[in-house]
Every structure is written in structure tokens, then in C-alpha cells.
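Got a structure for you, questions after.
With one protein chain removed, the remaining protein chains of the complex are shown where they sit.
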Amino acid sequence: MSEDHAHHDIDNTPRNVVELVINIDDTTPELLASLQDKLMTQGALDVWTTPINMKAGRPAVMLSVLAAPEDQDQLAETILRESGAFGLRHRAWDRTTLERSFTQLDSPLGPFTAKVGHLHGKPIAAKPEWRDIYQLAQQHNLPLTAVQNELAAIVHQHLKQLQDRAEGRTS
Amino acid sequence: MSEDHAHHDIDNTPRNVVELVINIDDTTPELLASLQDKLMTQGALDVWTTPINMKAGRPAVMLSVLAAPEDQDQLAETILRESGAFGLRHRAWDRTTLERSFTQLDSPLGPFTAKVGHLHGKPIAAKPEWRDIYQLAQQHNLPLTAVQNELAAIVHQHLKQLQDRAEGRTS
Amino acid sequence: MSEDHAHHDIDNTPRNVVELVINIDDTTPELLASLQDKLMTQGALDVWTTPINMKAGRPAVMLSVLAAPEDQDQLAETILRESGAFGLRHRAWDRTTLERSFTQLDSPLGPFTAKVGHLHGKPIAAKPEWRDIYQLAQQHNLPLTAVQNELAAIVHQHLKQLQDRAEGRTS
Amino acid sequence: MSEDHAHHDIDNTPRNVVELVINIDDTTPELLASLQDKLMTQGALDVWTTPINMKAGRPAVMLSVLAAPEDQDQLAETILRESGAFGLRHRAWDRTTLERSFTQLDSPLGPFTAKVGHLHGKPIAAKPEWRDIYQLAQQHNLPLTAVQNELAAIVHQHLKQLQDRAEGRTS
Amino acid sequence: MSEDHAHHDIDNTPRNVVELVINIDDTTPELLASLQDKLMTQGALDVWTTPINMKAGRPAVMLSVLAAPEDQDQLAETILRESGAFGLRHRAWDRTTLERSFTQLDSPLGPFTAKVGHLHGKPIAAKPEWRDIYQLAQQHNLPLTAVQNELAAIVHQHLKQLQDRAEGRTS
Partner (left out) sequence: MSEDHAHHDIDNTPRNVVELVINIDDTTPELLASLQDKLMTQGALDVWTTPINMKAGRPAVMLSVLAAPEDQDQLAETILRESGAFGLRHRAWDRTTLERSFTQLDSPLGPFTAKVGHLHGKPIAAKPEWRDIYQLAQQHNLPLTAVQNELAAIVHQHLKQLQDRAEGRTS
């Protein structure tokens, strides 16, 4: 296992985010999917749709966006201009996040990035980035599930090492 | 409890039905809801939508119709003309149904229709028709849940009487 | 294209609305659909259901209502009386809405209403009212999708005219 | 009908609760179901999942937890440790609840618990506890729907008696 | 309006297709989305997911694939290798499809492709290809909904011309 080159994102404090939501029964799934992509490229923290039943039996969609407060106005305007919706609702949330570090690890398939999460200063979670699993699977013509399991095993070992170090143990 | 005026619908045999299905990502919930209503008025046995995820992340809808085989062509044409879908798929199902009888019962709120289901010649299920629950609730300005429970209690008593008769017992 | 008879609804400011929600696993879809209708007739701004998984694997429903704050108490009481739910939760939202105008337009199929949305004083969205699409389709025995496209084309032309006027151009 | 031994839970006042939410696209349904169970045993008021579409077309899950404010920190920690999620969002709700009483009632199948809900001091809702319906169905080898209807009829009768008493009428 | 350069895809006859399905509760949304993309690139006619509740309260996913019969084996093998699923089910469907033609049309924003559907030899449906709507919106920095409406209006006009020709009328 290689040395970790951890970059700490000092992001342990609760943050305010805003959620912007529309219930929409008069546009198409094609448009909504493209709008979801567009909002992500514009810096939304997360964008998702939920199937809902609106009045008159309409099998509709709720589009939700999480954003940093400073991005609220631009994203709201995008939603209103792009979708044809006549209004949207919004409110604030508090967030509790793990502190994140990213590290590059080696594998028999090549190097890849793992994301590690820290709570109260201790590492508690780690996962290989999906984008790297996907790329290595393509590159080596291997099944997604096999590559996912291969990299997850390496990341799991790495996490245990970090946890041992944090506890003052050697592995 | 009043005497039941049962009408037997001799419909105990398995029947073939057909299911017509489209996956649709390029029309609106408004249109799909109206199409669902239209297909019911044209004699579809049942019409429902299911939320699905189509390619490109599209939050789409699957529209399904159950129909008697002799209605398949007309309903297929309606779906294609009304929705703009470019194709539909269909296949047969076998059905196992309870034999149904309908009976009018009295209640403190007025008369209503109950549907009774028979399996192997024995009554096993009964329910008040929702349309009557709704109407009586409107008429008497009572909560839906109260009227539903009132009529369900009466129907339950009626079913037990039918079951006792079938078993040769008096209530 | 006819002259538009626009009525301006001076409603461009963010408004507070309240959302009332119940998670319900002990009543029927029949009742929930009727309750949804009832809440709309009582003045709810919007009512929708969302499929959820509650404890013990229950395939349940979340019922949500958006309402003006002054309607909160009455709608909350309706929900509790009608559904048998033992509690509901509620909170406020801010809303950002387009300013709406309604206008009657002509079409080869007859007159119909279009809704136009304005942002920062400029018209940015317009759509034919679904109720008119549906009625004209019925009246002329035409497919829903054909009538929708016919009226949408006319509304689109109308919107471009409004936008040209707003920009000081003639069409 | 037996005498009711009602225990009043003086809980008619609106309460604050908190909602904790994660959107999760990188763990399995197996794990999420076990986590849902675990959070309930740790005192969450309610835990549910909602199907959502996240970015990149991911058919994901939103996990939501309702909790008393004093339980927020422990449940948040459980979610972060158990699921591998890197963050969660939370906010407060107000609640309006019925005052609850529990009473034991007799039935031909044995005793069972009914829950009664009171609004403004009047009984407005009542239902048999599902756990008892299930147990009696098992015990007597009867269909769930039959036992549910049997007990619901008895509870309905009991509620009417309570309502008559509250109105000063004898049944 | 330009002349149409129609290419007829003689595809009016019902066709058999196969549907391959897995219910999966032990892999992640990340993997399923990538698998959905992969199956489309391998020639599946359609791939979609449906949210389902599996045993033990698992908020799971059903993955469905429509394929030409000759592609069944390869796609089945991909599903089993990539997802870790231990089995899949499959069966045949009949299909009724519109005959399709593709034509290039002009617009103020540039040329784009429209798809036209024919039933019993008559043109009944037409839509602009989403990919072109999206591209022109990007290119001109216009809202998706505006470009969609612009192109749909042109396509609608084109369809009416085709229908008039088919009926022997001049527009």
C-alpha cells in the first residue's frame, strides 16, 4: 500500500445550504434530465427528482436542488427559465458533514482515488471514487462488480491502517 | 340487515387478458393522466402508470393497460394516436378471479352497494363500493374514514351471515 | 393572432407558504385520492403523494399539502379528521414565483386560455391551459397530442410577440 | 363491549421534531433496510426511504428520520457511521398531534389493543393495533383481511360510544 | 419549410422482443447506472429501472432490458457478469410500432432532425429529436423549454403538411 497523500478539507462544521424545489406536471422527462445535468454543471451541490402524484392523477416529478446560499438566486433563475415552471419554493437546511480527505492508492489495475471521511477527528468511512472504478473496468475490460470489489478491498485495508494510526497502533 | 339481492356474475373461470405497455419519456404528466382516463372510458379493464428511470437519467413513466383481447387493437391505436409514442409492446396473461356478486345494503346513512367475492363457491371477500362511501360522506358532511368504517362494519357483518349460510349455520 | 386581454396578478414577491405532511401506512389509496381532491377544493395550493417505504417493509404513502398560512389550521383539521392519521408535521417555505397573466387566444379549433409568466418584468414562459387542450380535443375528436402541439405552437408565437414588444421590437 | 381502560397521553401541544436526511447512491438496499431497523430501535420517531433519481441516472434512495430534538446527535452519528454517507442535512418541523389513548377491547378472537385519537378534547379516530391483528390472524389461522375487518368493526362501535358520551348521549 | 428528405424504415410489422429482468437488493445505484449505460451501448433496445420494495423492507431496484431476440444471450451474460446478480428472468413480447421516417428541417436556430411516425400508411406523430433541441439550446445559450417549443412548432407545421398531402389537400 502506498503512502497516503491526504489533503484535508477543513469542513467539519455544520453549514447552511438551501433547497430549491418545484413540482412539475407539464414538462417532459427529456427536459428534466437535461435540466438536472445543467444545474449540476452550474454548481448545485446535489440535484435529484422524486416521482410524485399530483392532482388529477398526474404521474409527475418533484425536482429538488441543494445549493450553497450564495448560488440560490442563479440556480432559481435557471430553474424558472429552463423548465417553464411558474414558481419554486425554497428553504434552508443545516448540514453535518464528515471532514473529507482524498488520497491516491495503488492497485493491480492501476492507481485510483479514495475518499476518506473523518468524524470528530477520526477516520470512519472510505470509498473508491466511482469514476475510477468505471474507468479501470473499461480499460481492463473487467466487470464493474469485480473492479468495485477489488478497489473496495484495498480501500478497506487503507482505512484500517488510518484507524490504527489514529489509535496509536501499528498494523 | 336487509335481504340481499345478489346478482351472480358467472365469472369464475380463468380468462385471458392482454397487457399493453409503453415506456414514455417525451410527453407530459398532464397528457398521460388524461390518456389514462380516456382508456378507462374506452373499456380498458385497468390502466396504471409506474415511475421508471429511462436512459440518460430521464425520470419517466411506464403506462400499462389491461384489456380483454377483443379490445386490444382499439386501445393500442388510442395509445399510439394520443400519446405520440412510437411503439408499444403487448402480451397475454391468464387471470384467476373471484366470482362477484353485488348487493344493496342499508346503513344509518342510507343504502349502498357492497361487492362480494366468491372462491370455489364460498364467499370470502366483501367491501363497500368506494363511490358510495364517497357520496354518503359528501351528503352527510362526515369524514371519509368514519363513513368507510361504518359501511365496512356493516359489510363485514353481511359477509359473516353469507359464510354462515354457506356452512349451514344460522347467525 | 388576437389582441391579448391580459390581467396582471401582481404577485412577484416571495411569499410564505406552509407545507403539511403525513406519512401514512394504515389507510387505503381509495381514501387518499379522495382526500387529495377534497383538500384541493378547500383551497390548498397543491396536494401530492409520494411513495415511501415505512418501517416493517410497509409500501406506504407520504401526503403533502402546500397552503397559504391562513389556511393551515383548516387544512390540518381536514387531514386529521378525514384520514385517521394521528399527527401531522408542518413548516414554512419561501416562494419565488413568476408574475402571471392569463390571455385568451384564437386557434383553428376555437378560443383557449394561455398562461404567461413574467420574471423581472419580462415575459419568459407561456403555456396553453390543459383544461382547454382537453376540452377542444374532446369537442373535435382529435388526439390529445395533436391539440397540445397545435395550441402550444400558437402560444409560442404569442410569447415571442410579447418578448419582442418588451424589447422594443415589432414582429 | 368491555369498559375502556383509557390512559391519556397528555400530548396535544405542537411539538418540535427534527428531520435528518441523506441522499445515498453508494450503498445497498440490504444495508439501508438494516439501518432503518436500527434507527427505529434507537428511538427514532419514524424512519422511511423514498426512491429518487440522483445525478448520472442513479436509481438511488433518500433516507429520512424523524426524531425528538434530544435524540438528534445520536441518530446523526449512527447514520454517518453505519451508512458510509459523507454528510447529512437536518431541520426542524412543528407537529400537530392528536391526543392518544390506548384501550383494551374484547373480540370473539380474543382481547386486543385499540388506539384512540382525540382532537380538541373529542375522540375523532380509532384503530386496532396492527400487531394484534397480525397475532390473532396467526393464532386462529384466519386471513389478515378478515381479522382486520372484524377488529375494525368493534373499534368503530367503541369510537361511536366514546363520541356519544362526549356529546352527552347514551348509546 | 424545407423539403423533407424522408428515409422510410419499413418497420410496420409486429416484432418479437425479449425482456430481461433482475430484482436486485445487493448492489449500488452507482453500479446500476453504469450498467444501464453499458447495456444501451451493447445494443439493448431500451433499459430502465423501477423502484421496488423487496423482502425485509429493502428499498431495491428492478432492472429491465428490452432486446432483439438475437441479442438476448449477450445481454444476459453482461447483466450476470457486471451486476453480481445470481439469476435473471426473461420472456417474449409482441410489439406494434409506427413506421418511422427521419427528416431534416430548418429553423431560425439552425437545422435539426424530426422523427415522423406512420400508422396504416398515414403520418400521425412527429417530434424534434431531443439531442438537437439540447445542442441548439447550448449553442445559442437559450432555455431548453424555449428551444423545445420553437422546434416543436415547426415540426407540428411539417406534420400537418404531410397529413394534408396524404389526404390529397394542399396547405
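The letters A, B, C, D and E name the chains in turn, as written, and every chain counts its residues from 1.
Note that in this section a contact is a pair of C-beta atoms (placed from the backbone, for glycine too) under 8 Å apart; a residue touches a chain by one contact, two chains touch by 3 or more.
Being a predicted model, the structure only gives us computed values, none of them experimental.
Novice: If you put the missing chain back into the full complex, which of the shown chains would it touch?
Specialist: Touch partners of the hidden chain, whole complex considered, are A, B, C, D, E.
Novice: Looking at the full complex, which residue from E:Val47, E:Leu66 or E:Leu88 touches the chain that isn't shown here?
Specialist: The single option touching the absent chain is E:Leu88.
Novice: Check the options E:Ser34, E:Asn53, E:Thr96 or E:Gln148 and report the residue that touches the missing chain.
Specialist: Counting the whole complex, the residue in contact with the absent chain is E:Asn53.
Novice: At which residues does chain B meet the chain that is not included here?
Specialist: These residues of chain B touch the chain that is not shown: 17, 19, 33, 36-37, 40, 46-51, 66, 91-98, 100, 115, 117, 119, 124-125, 127, 130.
Novice: Touching the absent chain: which residues on chain C qualify?
Specialist: 25-30, 32-33, 36-37, 49, 51, 54, 56-61
Novice: List every residue of chain A that touches the chain not included in the displayed model.
Specialist: Counting only chain A, the missing chain is touched by 51, 53, 55-59, 124-125, 143, 145, 149-150, 152-153, 155-157, 159.
Throughout what follows, only the chains that are shown with their structure count from here on.
Novice: By label order, what chains touch chain C and chain D together?
Specialist: A, B, E
Novice: Would you pick out the chains that touch chain A and also touch chain D?
Specialist: For chain A paired with chain D, the chains in contact with each are B, C, E, in label order.
Novice: Centre to centre, using CA atoms, which chain is the farthest one from chain A?
Specialist: B
Novice: Over half of interface residue numbers shared between chain A and chain B means same, under half means different, so which is it?
Specialist: same
Novice: For chain B and chain D, let me know how many angstrom lie between their CA-based centres, rounded off.
Specialist: So the centre of chain B lies 29 Å away from the centre of chain D.
Novice: What's the distance between the Cα centroids of chain D and chain E, rounded to whole Å?
Specialist: Once rounded, the distance between the two centres reads 42 Å.
Novice: Find every residue in chain E that makes contact with two or more other chains and list them.
Specialist: Where chain E meets two or more other chains at a single residue, that happens at 27-28, 30, 33, 36-37, 49, 51, 56-59, 124-125, 130, 143, 145.
Novice: For this assembly, give the contact graph shape among line, ring, star, complete and other.
Specialist: Shape = complete; every chain linked to every other.
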